[in-house]
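Shown below is the structure under consideration.
Of the protein chains in this complex, all but one are displayed in their positions.
Going by the order they are written in, the chains are A and B; count residues from 1 in each one.
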Amino acid sequence: MDIELIKFMFMLTVISLYFNVAISLYGVVAKANLVKKLIALTIFQDTVNMFTILVGYKLWRPGLILQPPVLTDLSPTSETIKEFVERSVDPLPQAFVLTAIVIGLAVTLFLTTIVLHVSYHFKTVNVDEISKSKRVYIHEEAV
Amino acid sequence: MMDYVDLVFLTMGLLALSSVLFTFLTVRTKDLMYAVIYSSVQSVAYALIYFLLLAPDIVLVYVAVAVGIYPLVIILLIKKVGRYEVRV
Partner (left out) sequence: MRDIVFMSLLVVIILALTYLTYSGGLGDLPPQDIRVIARNYLNLTYNQEISWLWAASPEAVTAIVWDYRGLDTLFETVVFYGAILAALTLFRSISKIPEFVSSAGLSLIVKRVTAIVTLAILTVAASTALHGHLTPGGGFQGGAIASVAPLLLLVVFGKQFFIERKITYSKLLSLRNISLVLLGLNSVALVILGFLIGVGGFVFQNQAKAVSVLSYPSYLLDVPLGGSLFFFNLFEFLAVASGFTLVFTILLSRDDTLRKELEGEELGY
């Protein structure tokens, strides 16, 4: 059990997630197609949820085996419960992320129906073309 | 000799690096069907990292949502709206 290797790999995971946030944020802001923006937004939400669960992890020590927060003994003694508390991973961030995934899914479904309506009304899903046609429309109304 | 604990963390690091590659390919490509496929592969990598971080409830939700429902809804949208990204 090589403590240096463990810490280096964990740091590598955190830095790769920073890169993911940056690339998906670039995809939301700078790409012109509405469907590409939607795909990049889902990647952004997933990466932020991953950060929350990384907070609840625990360091391995020689002689301590980690376990997920589920008790497998259906009639535990007080010794079993003390060992469970020593070994288990944090259950609170997992409860938060469950709620967050459901809310992200609901927002994505709503955005899909809005993109359908926009495409039927303007006959395109390119944001630059939509803003050009709106400028012509406003100019025609003013004249 | 490498312990199994080292192997767990090594796999976690390699999966995170591969997810960066697939995210970059998703944002870069011009064919939206390929973008959906790359995004699903990145979601599979994330689901494996959730499993290695000992969070089984999250794995069940995440596989059902990000590999099942998101690609389905976006492929329906691509069929009705247009498959290629046109640069004006």
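Everything below uses one rule, namely that contacts are C-beta pairs under 8 Å (C-beta built on N, C-alpha and C of every residue); 3 or more make two chains touch, one makes a residue touch a chain.
All values reported here derive from a predicted model rather than from experimental measurement.
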Hey, which of B:M2, B:I69 or B:V86 is the one touching the hidden chain? B:I69
Residue among A:I15, A:V48 or A:V127 that touches the chain left out of view: A:I15
For chain A, which residues reach the chain that was dropped from this view? 6-7, 10-11, 14-15, 18-19, 22, 25-26, 29-30, 55-59, 68-74, 76, 78, 81, 84-85, 88-92, 94-96, 98-99, 102-103, 106-107, 109-110, 112-114, 116-117, 120-121
So which bits of chain B touch the chain we can't see? 56-57, 59-61, 64-65, 68-69, 72-73, 76, 80
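Rule of thumb we're sticking to: only the chains that are shown with their structure count from here on.
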As a quick test, compute the distance in whole Å between the mean CA positions of chain A and chain B. 11
Within the complex, which stretch of chain A touches chain B? 1-2, 5-6, 8-10, 12-13, 16-17, 19-20, 23-24, 26-27, 31-33, 35-36, 38-40, 42-43, 46, 50, 53-54, 57, 60, 66-68, 70, 89, 94, 97-98, 101-102, 105, 108-109, 112, 115-116, 119, 125-126, 128-129
Residue set of chain B touching chain A in the complex reads 3, 5-6, 9-10, 12-13, 16-17, 19-20, 23-24, 26-27, 32, 35-36, 39, 42-43, 46, 49-50, 53-58, 61-62, 65-66, 69-70, 73-74, 76-78, 80-82, 85-88
